[in-house]
Structures are given as structure tokens and as C-alpha cells.
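Complex shown without one protein chain; remaining protein chains in place.
Read from first to last, the chains carry the letters A and B; within each, the first residue is number 1.
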Amino acid sequence: MKLKRIMIAAGLLAALCAPAAQATPTLGDKLPARKSTADHGKFKELQRDFKSGPEVTKACLECHNDAAEQVMHTKHWTWEVVDPKSGRKLGKKNIINNFCTSTISNEKDCMACHAGYGWQDKSFDFAKQENVDCLICHDGTGTYRKLPGDAGHPIYERKEFPHGSGKLVEATDLKKVAQNVALPSRANCGSCHFFGAGGDGTKHGDLDSSLRNPAKYLDVHMDAKGLDFTCVSCHKTSAHQVAGSRYDLSAARTGPARPRGKADDNPASCQSCHGDKPHKESLLHAERLNAHTETLACQTCHIPEYARNGIGTEQSWDWSTATKMGPDGKPLFVKDSAGRRAFDSKKGDFAWDSWLIPEYRWFNGKLSYKTVGDTIDPARTVEINHPEGGPREPGARIWPFKVHRGKQAYDPEHKYLLVAHTAGEDHAALWHNFDWPKAIEAGMRTAGLPWSGKYGFVATEMSWPITHMVAPKSEAVGCAQCHGAESRLKGVAGVWLPGLHKNDWLDLAGWSAALLALLGVLIHGSVRICVLCRKTRKAS
Amino acid sequence: MRKLIAGILIGLAAGIALAVGALWQLAGGLVFEERESPFTVEETVARIQHNVEAAGNGWSLSGLRYPTRPLEAEGINALPVMLIEACSTKYSGPILKDDKVRFLSLLMPCKVGVYKKNDGKVYIGIMNAGLIGGLFGPLVGETMRHVVKDQESFLVMDPAKPAPPLILPKSGGEAGAAGGAAGGC
Partner (left out) sequence: MNTPVRPGHIYLYKRYERFWHWSQAALIIFMLITGFEVHGSYENFGFRRAVEYHTLAAWTLLTLWAFTIFWQFTTGEWRQYIPTYKKVGAMVHYYAYGIFTGAPHPFQKTARKKHNPLQRLAYLALLSLVSPIIWGSGLFYLFYAYWKDFGIDRWLTLEAVALTHTAGAFMMLVFFIAHVYLTTTGHTPLAHIKTMITGWEEEETQH
């Protein structure tokens, strides 16, 4: 508690003392604690002009000689996860998502977010240490960028981006970046995770660039003027293994809080710091809130809405309208009222919104994925991923989800989703040539799967567990939001909510009995009054 | 006889009390009106803004407010609310020039609230200008009749038409302020 107060005070002080630094936030100036014990600018190895990313990595490895080896064992490098239960190969390399669909044949673009250099096709050498990108996570200057189309390389020379926009992007000063490395900040992780699916806030809904410097209402832990947690405050990292992955989520951690540093199954869960009985309650509440933790995830109440800012998040992506051109026969790009993408001839129709009320589903931490080549039923909405778990399952809780809906290309004969070659400047690329058959042919060839030559579009949905943008405790979802006729949990199976659920027969019987009693006494009373009236009239 | 009169009087008083009570309950609903919008908050606002600009009769946008922004600065989370302010010099002029009803300036500019509720739906809130107009004599009554008609045209939204862009105030707009837009009353 005291520590917390000191931290808040220090944050406030820093904010007060450095108004200029606040206007253009630079990482080095914020808190003295952030500063490394080593000034990398003084290292001889870094006092030279670097021509490429791999050159920088080689210099890093001269001292940090195990770093690349460590990174090579992480998902950030392999983009592959083997599900210990099913043995299935998951990870970005293998799964399909509901946005850009598949990385296969599109590596040049997608690998802008790979923690490495040069992954543009299957020939990428995963064993070459200098291919590891140290700077994407450790850049302390906020100037290091990797653009789609460069297969994970930073900007070596001034170029136009986005292609055809007329906007110029300067080359990155690799020397400056190398000399100013730091522990990952929110902006470092955010350079990929805030921009998933190709734009700010597009994919997650609970992760976007507003979390670089969030206000308290948006995230009580990351509050830039308050606790100022970075991503790794929770996603505790050791030997470059980042804790808390969507592929291995603890949906229902139980037991008391465990101090940091102790061996922990998942330090990135709320309970690892707060325990599973975090509410201090009066006798009047009889541990009622703490009992909710048996059924609900912390996030269910403490993230009242996601995308709580003007950035918003994508709600749907309909690929079936892609390649539709404007009236002049040229590619069209339409924005919605808030300036978010609404239609793009390359990609189809989009719907965006912000301050979204999550959908609630039972979840035991396991998402089962559709990977390339998995059979689908085109008559129904295809669940790109499916949150496993149900009521009365000890490891399952009701979780908040962003459900992203859309339409994707599929093969009506082979009954699987199609891999399309979208990104690139070659004649087969969908975003270049606007030709579905060519793009699918190229994509499926790279994926090594047969294609019948036919394609259609099938409705799809993908569920994203919501876990960031935790509001201050006073802003948690109120009781009546669930315990009422308009309950948020309406339709969630296996729970009985006072205020929402009733037994209609009991209510009918009860109210009838009360009504009959009332009628009975009214009739009895009226007869008494009548008799009395008649008597008094007679008497007079 | 006396008893009868007393009974009638008591009945009358009770009736009046009931009527006043009912009116009291209804008053909120009479003064304000709320309807659902099929669009997002931003799109609803943008469509209304463009309707205001196309309405003629001297109408122009005089501001756009975000009343929840000051709350956010205090660490409070609230669903979004956007407040469109519109004004017509044609209708405000006569009222502002008349000493007797000048105080009605406090109702200016005209406001349309667009907000999301916890059911996830977007709503539009407007003031019933017609009701207010009726209370302050023929000049105001007549003016408000026109305002009501125009206000109704602000809320006509054709889903077949593409979403127009939001019209943001030229300056400011932070922390709930309107910013210096042209056409203020």
C-alpha cells in the first residue's frame, strides 16, 4: 500500500516536473528506475553505423551471447505453438484468423511483426542467430519501425508508405536505436500488439495505441499518471519467455495471491497478484462478491466495455465484397463517420465501433482453432476458434469476449477455408491485381493444399478473450447489469441469477394466491359494509 | 347535504392531486424525447450534423460536446455521449430581441444528444421544443413550431445513403468544450 502510494507520488512528480517530456513522451526521461545500469551509448560495439538489422543483432550478441538462443525458443520467433493436449500445431504460422486470414504466402507483409529479419517464405533460416530482431522489443527511442512488405526488416532508406499514398517515411537511425536500448515499454509491445490485423485497435479491442499513455479510467494498472504498469509488469518475462499467452490462458486461477518472483503457473493472471478472493466485504455482503469468482472471470466485471476510446475496434470484416471497384473502375476506399475504414476494394466491408459491451461465454482457457485445411460446415457460421469449457467445470469461468464476425473464402468441394495470396506486388496478389482465382491459386499452392477451382464465402466468427483495459474498481460492472431483466448474462447457460431468472409457475401461483387473498378480504369487507349500511338505514 | 358537499370536495381534491401526480410522473417524458438509432454514435452524430447543415432556415452547427470527457479525466468510465449544438439565427433572432422572452436564450443553442446505453444500443435524445413554446406566448409558440419541424428533419436518416464524416469543431473540443465553431447564437 505504502509502496503504491510512493509509486503514484513518483509518477505525479515526474509528470509535474517534466511537462515538456510529457508533450513528446520519451522513454528515457520518465522514471529514473527505467534507466539501465549500463549506458549502451558508451559501448564501443555500438559506436558505428549499422547498415542492417542483423548487423545490430550481431553487435548485441557479442555481450548478450545467449539472447538469440533464448528468443528462438519463444512464440515471438517461431510463430508456432504445439498444443500439449492435442499435439496440433497452432500459432500464427498455422492458424487462420478472421482478419487477414493466413500468413502463408503473405509473409513479406505479415512478418513486419515477426521478431526477426527476412522471413519472406518457407526458406527462412530459423537457426540463424543474427536474424533475431532485438530492437523491435528493446528500442528505447520510439523511432524503430518495420513496415509491411519488408519481411521484418526496419526502414533502411526513405520510402513511400503506404504505397501510393505520397507520404514519405524516413530511414531509421539504427545507431541511435542500438545505443538507446531499454526494457520493453508499452509502446514496444504495442508496436505490434496494438496494431494487429493491420491497424490501430483492429484486432483485439482491448489493446490499442491509447494504452501507450492511458488515463486511469481506461486502465487502472497502466494509468500513465498512476501505477504506470508496463506490459511486462504482468506478462512477467524470464529468459525472453513472456508469460500469459492466449494459447495457454489460465481462465480460473484459484488460491491466494503469490508474490512476484515465486514460481508461478501464470503470473499474467489477475489472481496471481490479487488472489481469488480479492474483495473486502462487510458482514452485510457475506462474501457475496468473492463467491462470484467461482463463476466469473475478474475481467467479466472489471472490464465494463472494451475499446473505451475514440480508436475503437473492428467488429466485422466481410471479404466477399473485396475486388468490388468504384464507379470509375478504380479501387475504392471508404471511411466511416469516425474516420475508420468502412470499405476497401482490396479487403471488402468493415464495421467498427467503440465502447463495446462484451459477449459473455464460458471459457476454460482453451481456444480450439481452425488451422489451414480443417474441414468446415458451410451451412453454419464457422467458428474460427471456439472457447472451450462450460458450466460446472472447475477450470471454467464466464469470460468477456470480443466476437469478430465476417465472411471468408472457402472451397465448396473440399469444404475448407481457402488461403489467398493477398499481400505483395506480384500479379497474383489480391491487393495488387484484384483477382480472387489467381490469389487463391497462389495461396493454396504455397500452402500445399488442393483447390477445386471453385470458391464461395462463408460466415465466420472469432472470439477474443478480453483482459486489458481494466477499469478502476469503482467503475466495475454494477450488480443490476446482470441481475435484472436486461441482464448482460442473458442466454449464458448454467447460471441462476436472482433478479433475472424466475420460475413462471411459482410467480403465477404466488401472485394468484395474493390476488385471491386480496379479493377475498375485499369481498368480505364490502359485504360487512353493506350489512352495516342497511342496518343503520333501518335504524334511522 | 353537508356530508354530500364535503364528499364531492374531497373527491375533487383527490382527483386533482392524482392528475398532478400523473403529470409529474409524465413531465419528464413530455419535455424530453428519446429514440433509438440504428447507427453507431459517431455515424448518428454525423448524419444529424449533415442534416442540420442541409436544413436551411438559417440553421448551422454551433458545437459538438463530449460531456463524458471531464469524467474520464477524473478516472470515471462512462458510455459515450455526444452533444450536437445547432442554431438558427432566423428563429433565435426574434426571441433574443424580445425582452419578455429573452431568458429563453438559456435554451440556446438547440441540442441533440447521442449516446450509448448499457444495452449496447445508441439513442438520440431531444427536447420537446413544441411543449416549451406553447408556454410563452404566440411569438415563442410560432417559432418553436418551426423549430420542431426542422428538428424532425435533423433526425431523418436514410441507411441507403453512405455514412458522412463527422464535422469536428475547428478548435478545442477537448474536455467537453465546444470549441469555436461558426454560427453560434
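Basically, contacts are C-beta pairs under 8 Å (C-beta built on N, C-alpha and C of every residue); 3 or more make two chains touch, one makes a residue touch a chain.
For clarity, every value in this text was computed on a predicted model and none was experimentally measured.
Partner chains of the missing chain, restricted to those shown and counted over the full complex, are A.
Screening A:Ala127, A:Leu284 or A:Ala379 for touch with the missing chain picks out A:Leu284.
Of the options A:Gly310, A:Pro331 or A:Gly484, the residue whose C-beta touches the omitted chain is A:Gly484. In the full complex, chain A contacts the hidden chain through residues 283-288, 290-291, 294, 478-480, 483-485, 496, 498-503, 506-507, 509-511, 513-514, 517-518, 520-521, 524-525, 527-528, 531, 535.
Operating definition for what follows: only the chains that are shown with their structure count from here on.
Centre-to-centre spacing of chain A and chain B amounts to 38 Å, using the average Cα coordinate of each chain.
Interface of chain A with chain B (complex): residues 215-218, 304-305, 308, 334-339, 342, 352-357, 471-472, 474-475, 481, 486, 488. Those residues of chain B that touch chain A in the shared complex are 39-43, 45-47, 71-77, 79-80, 116, 118-120, 162-166.
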